[in-house]
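Every protein chain of the complex appears in place save one, which is left out.
Let's look at chain A:
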């Protein structure tokens, strides 16, 4: 019996000695592991999911070496532990080392990430530790080293931690590719396990982790539930609470009692700029918080962030204002309250943030929802209902990411080179590339060797050399450049910010700084700074006493509403209309609903509301499908396109999670008679493709693709200037590919990403089908309504036109005269 094995007994004795009683899912995981299975452990944080796999590996080791496991050293790498976050690695390593010491197992635990010192790397190369904690990027960096197969000679287990975080992104694809190589090296001897929080598509997550042809994978579910108490902070005077906005500063006085009554509070905001503003405003409102309040977001200096995390552990801080930067990561025991400012836009994210408080198994997680504008309260009610029904979003795996594959092939080319047939075999067994065609594969290889087709005798393309079936990069320069570029997290060019007198503050987007004049003030890391000059890729600043300062708006801050939450939202509007709701949020909003009803209409479940309003800006058309901004963006483009077939017309388009707006300088030809036709699913795909936005969306997607595929040269750290002749923007590259190489696979990928991920074509179709059986209500309010106001003030706009370029320009000139 496995239970009676020597290793099992040793571990049980140790657990009992520490008065730990293993959860059932942990024992299930050990059993499955000892039977040689692979799979996923599904458990919430705070319940010992690390031990569910780590101890299994130890049991197997003790069983295999019952006599000498207490003094056997230099065993080579046994267990590779992939984690998305560097900060996580340190804490897990600490926990593992403690267990190993108590069990008298002389294993080494190593960490490999961007922070690992050169000396440590060299030592690891000589003698790998038995356990290595690593990020997906660093794993690929290992594969980019000469003679890398030697490192993995004894490897038998790979664990991918926080798999739910990785699966929906290109970092997940990096994990898939890394695993495919390790499986290629170790064949059947490799066991692969994932650890994942609950997501809507856990079965698919298993397929992605093990590949579509796996036959020995299983999911071990913890069946433990976390208790979450959600409370909305309701504005005292809902009539005077703003209809639009995204900061929520007006509610700040009502947040203070929560902070005072708790031991430690995490205040989650959705953007970095918002966190900066909240930090400042909290200090102003309650100066006593100085020293006990901290700020944590992705643009703040790494060391400062680590300090904040340590201080959270030690319970020194009263509150931390943060962004998604603290979504993940280790548990901070002192945290007993969480405040969410503004809608989190998804059930899973909300649960995760709520779970950051009350960690002890069985404890209640307290989360306070603080709306940034009135209508957001409906989202709180919807979140509550969605949580009760456990409507948790799925994370869609990325498919056919040619950019990541190109990067990976280059990685293999700069280390030992690769045989195309062998790698083809491996990658076509991954989930991401299971449908790749041979033509596409050949194109990718030729892209690396000859730079695509269209070769003349004048071509000088150089990258990877081909020797029959063998591909290798022999240029040391290119190999070095490639190693610096491994990874799929693409950000805007970031500049370091330092004081004139020295002292590093953080990083900031180049595009923001380029709009400032010397002498202007801005806020970073909670400080007011005066911009002085840019030198060697560094922004030099001094302290500013200016009362007014600009808060940088960072890209990527806007998260769209998930479809689960959208559905709940429509339900809640329905309930509000019935007047029978018992949600405190909906009751509080009654005055606003009444105003909406008086000015226009509140749509019922089977209705689509359209508002036509004229202002000095022009003719507005507002449509409210409540499907989230991504779907609205596409629907708006589609509707604009179809309207533009009726007559030459130009629209500017805006949207939020509730609806979208078309704005034009001429009356918009939408009527009750043609409305149904304008929202039909006829010719949907073709008309989507012709709508101008597809190109613009693809252009935006192309930025990341170009960087990942190595088309954009970001320069060497600290050596910016030397390579300026190789600088070009992604937008410019997109143009030249579109004009000169339209068959390019990376271009195709950009359009695919725009269509299938961003446009969510399937969801759009469902929405249109819903509208087809709905009643369309068109109102013509005399002034802006509570529904349309937040959309109208949105400044991010797209354009859709059927007028000739020349005509548009002439019109622009006349209106300006």
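Note that in this section a contact is a pair of C-beta atoms (placed from the backbone, for glycine too) under 8 Å apart; a residue touches a chain by one contact, two chains touch by 3 or more; residues count from 1.
The rule is simple: contacts and distances are computed from a predicted model.
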I notice the complex is incomplete. Of the names "Ligase-associated DNA damage response endonuclease PdeM", "NADH-quinone oxidoreductase subunit H", "sn-glycerol-3-phosphate transport system permease protein UgpE" or "ABC transporter substrate-binding protein", which is the UniProt protein name for the chain that's not shown? "Ligase-associated DNA damage response endonuclease PdeM"
Option from A:372, A:596, A:650 or A:767 whose C-beta touches the chain left out: A:650
Listed residues A:298, A:417 or A:618, member touching the removed chain: A:618
Looking at the whole complex, which of A:363, A:489 or A:726 touches the chain that is not displayed? A:726
Go through chain A and note every residue touching the omitted chain. 447, 451-452, 454-456, 458-463, 475, 478, 481, 617-619, 650-652, 663-665, 710-713, 725-726, 728-729, 731-733, 736-737, 739-741, 744, 797, 799, 805-806, 808-813, 815-816
